[in-house]
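Note that this complex is displayed minus one protein chain, with the remaining chains in position.
Read from first to last, the chains carry the letters A and B; within each, the first residue is number 1.
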Amino acid sequence: MRKNKKRLNKKRINKKPLVNKLAFTIVLFIFSGFAMLTVKNMDMQTLVISIAVPLIFLMSTTLIPKIFFADKLLLSLVNFLCSLGVLVLYRMDPAKGVNHAINYVVGLITMVVIMLVVKNLSRFRKLFPIIGLFSIAMLALPVVGGKEIGGAKAWIQIGSIGFQPSEVVKIMLVVANAYFLSKKKIFYSMAFTGMCLLLLVLQRDLGTALLYYVVTLIMMFVASGSWALLAGGVIGAGAVAVLGYSLLKRIGFAHLERRLLAWLNPWGNYKDAGYQTVQSLLAIVNGGAFGLGLGAGNASQIPVKETDFIFPFILNEFGMIFGVCLVLIYIIIFLRGIAVAMRCNHRMHSLMAAGCSFFIAFQTFVIIGGNINMLPITGVTLPFVSYGGTSLLSSMGMMGVIQGIASINKRHIMQDELLADIGEGLA
Amino acid sequence: MARENYELLALFMRYWFVFLMLVISIRAVRLMAKERHEYKKLIDSLPDAGLIGEIVDITTGNSYPLPREGDISNKAGADIRLIYLPRSLSIHFEFVPRKGIRLSPVKRNTTALMDGIPLYERPYALHGSYIQAGSYTLRVRLFEGVDVPYSKRLSTSMDDSEGWSERTWDFAADDYLYHMQTDVNYESDYDYNYYSHQEYDYGYEDEEGYTKGFDLAPPSGVAKKEDDYEEE
Partner (left out) sequence: MKNLRSMLRKAALVMTVLLLSLVVFGAYNVSTQGNRWFSSSANTHLRELRANATAGNVYDRMGVLLATTDINGKRVYNPDSNIRRSMVHVLGDRQNNVGYGVEAFMANRLYGFDTSPLVRLTHAIRGEKLKGNDLRLTVDSNLSSRIARLFPKDHKGACVVMNYRTGEVLSLLSFPNFDPDNITEATKQDRNRPFWNNATRWVSAPGSTFKVITLASALQNINNIENETLNCSGIIEFPGGRHNLLDAGKAVHGNISLKQAFTKSCNVVFGSLALRLGDAQLSNTAAAFGIGDYFLFRDFVVENSSYPKHNRTQSEIAWTGVGQSALQISPLHMCMIASSIANGGDMMEPQLLLREINPNNEVKEQFSPRVYKKALSKEHAKIISNYMYSVVQSGTGTGARVKGYRICGKTGSSEIDNQEKSNAWFIGFIDEENYPYAVCVAVMNAGSAGKVAAPLAGEIFKAILGVR
């Protein structure tokens, strides 16, 4: 078989340039951004970063595809988003910028590791049951001994490192659900997700719970093709929402009411409940179509701007046209992930890739929706760009899953080509 | 740098950034379209991409392309749609490398059989296996090169030899696979040792290479006598 593989590789005549046009433009963008910041700050650290980050980008987009098969478009775009995050966070606060850059590198490593794991998924078949128990244990931890941030008890502090188990469990959720659904064991899937949701609700992290629920529902719908299931899921969610709303105060979710008020009438309450929303909208409007310029914006007043509200900050400095393009980038990432899922030959792989893609897309929808006041504010972050180690790692992990599945697809295509050659007597 | 001067610089640079961002978006979209186009071309050049063989309905002669994983049922969205299959019957098949095609019933009480084995035991179908479901009898034929063990059906061809198309030749497996079929209830006439691991029988085909008719007998595991083969 190995001999055949080599022959196959020689058939590839089309040589692709080392750095394709897209990657080049991205590097130019990141570099000019950092160059501006260097001009603004005039210090050594900025100079170092402005060389380091484009370098990381170039290395990851050129080296990784050489060593493993990786979807180049996805790789470029995801790296772009991470670098953009470093750029903007650096402008906000150099310490955070450097931190994010480190997380970026760690994220790349995570992505590669998970890619390798997924590529050889069959070898890890034995581990699947353990994954289920592990996720539940992880989610149970914050409920027992967690730290409370922003009304939700979703963090665990180990020494000086804090992390959110719900982010780590995200991937396991997708994988476990893909496994159960590919074997048509819908009840197992429901039970597992239900357990996770319950724990999340106990953690009071409703934003993530919403994400989990919707993505699982989509996966179930896609796997089973039953519209009844979808309708049941939507109606069930609606019923829970209505029920929950009337019981809000009693079960300790008072801060939800504030959020709903802020969503429906932010301008009336712009000094207290609606403050975040109003500041976010103002930041976007102050920016205008082209923005106020990197480093020259006036959006420093938005609370939580490094994580949840980084999108308005970006729009303040880069403008609304940029914002539209940014959403477009996320759409492209999503569609590429779905394309990978469509090309799969096995249900489980397809569901894994699809689940990860939907996760990223829906999370983007929820967070940007909250920023422009289309949806109430939830606690989720913008994937790849927001500050937050675990968030970046989990998003990179999901990307790793998609890349791994793409790699499996590639392997299947190569096997098919081999079969075709055998059939024609060429092999 | 002084604040006002920097703000002026930033004001000019913002057009540059927006321009670059637009270029990035357009290039990303085009790259996606281009790769899709290339992929489509690749798939078009491989008409059997994603398939590992075919399933043949031996009563009517219809053949259905067999993907790596899918369902056989009478529903419209099934990968292999057999119209006269009873409604409750749905078979899920999945290709497992080095083991074969795993068949499992979607509902528990399935009366379908593969080579005499009921499906709830999740058997592995190989090249030449028969699946009996409802009123259908289906034969599994795999492409050469597909990574499955050597088929057990090969040597049980009856009076007419089974037709072989150019593509459905068996993969020359390792010789130890001959001993795999211990759970199948074959007659002792079956002689494994006839076939050395170097040669295999290509079967009968006419001068144009077309398949020569199908094995119409139900699966019974009755093998031919040794004498018959020596005639070929």
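Just so it is clear, contacts are C-beta pairs under 8 Å (C-beta built on N, C-alpha and C of every residue); 3 or more make two chains touch, one makes a residue touch a chain.
Note that the structure is predicted; figures quoted are calculated from it, not measured.
Of the chains displayed, those contacted by the omitted chain across the entire assembly are A, B.
Contact with the chain that does not appear here is found for just one residue of B:35, B:79 or B:147, B:79.
Within subunit A, the residues in touch with the undisplayed chain are 218, 221-223, 225, 267, 270, 278, 281-282, 284-286, 298, 301, 320, 323-324, 327, 330-331, 334-335, 338, 341-342, 344-347, 350-351, 354, 357-358, 361-362, 364-365, 368-369, 372-374.
Mapped onto subunit B, contacts with the missing chain fall at residues 4-5, 8, 11-12, 15, 67-71, 75, 77-79.
Heads up, the rule we're going with is that only the chains that are shown with their structure count from here on.
A separation of 35 Å divides the Cα centre of subunit A from that of subunit B. Partner subunit A is touched in their complex by these residues of subunit B: 1, 6-7, 9-11, 13-18, 20-25, 27-29, 31-32, 35-36, 39, 42, 46, 48-52, 67-69, 77, 92, 94-95, 106, 143-146, 166-167. Interface residues of subunit A, counted against subunit B in their complex, comprise 20-22, 25-26, 28-29, 32-33, 36, 39-40, 42, 72-73, 76-77, 80, 184, 225, 290-296, 317-319, 321-322, 325-326, 328-329, 332, 335-336, 339, 343, 345-347, 412-413, 416-420, 422-423, 427.
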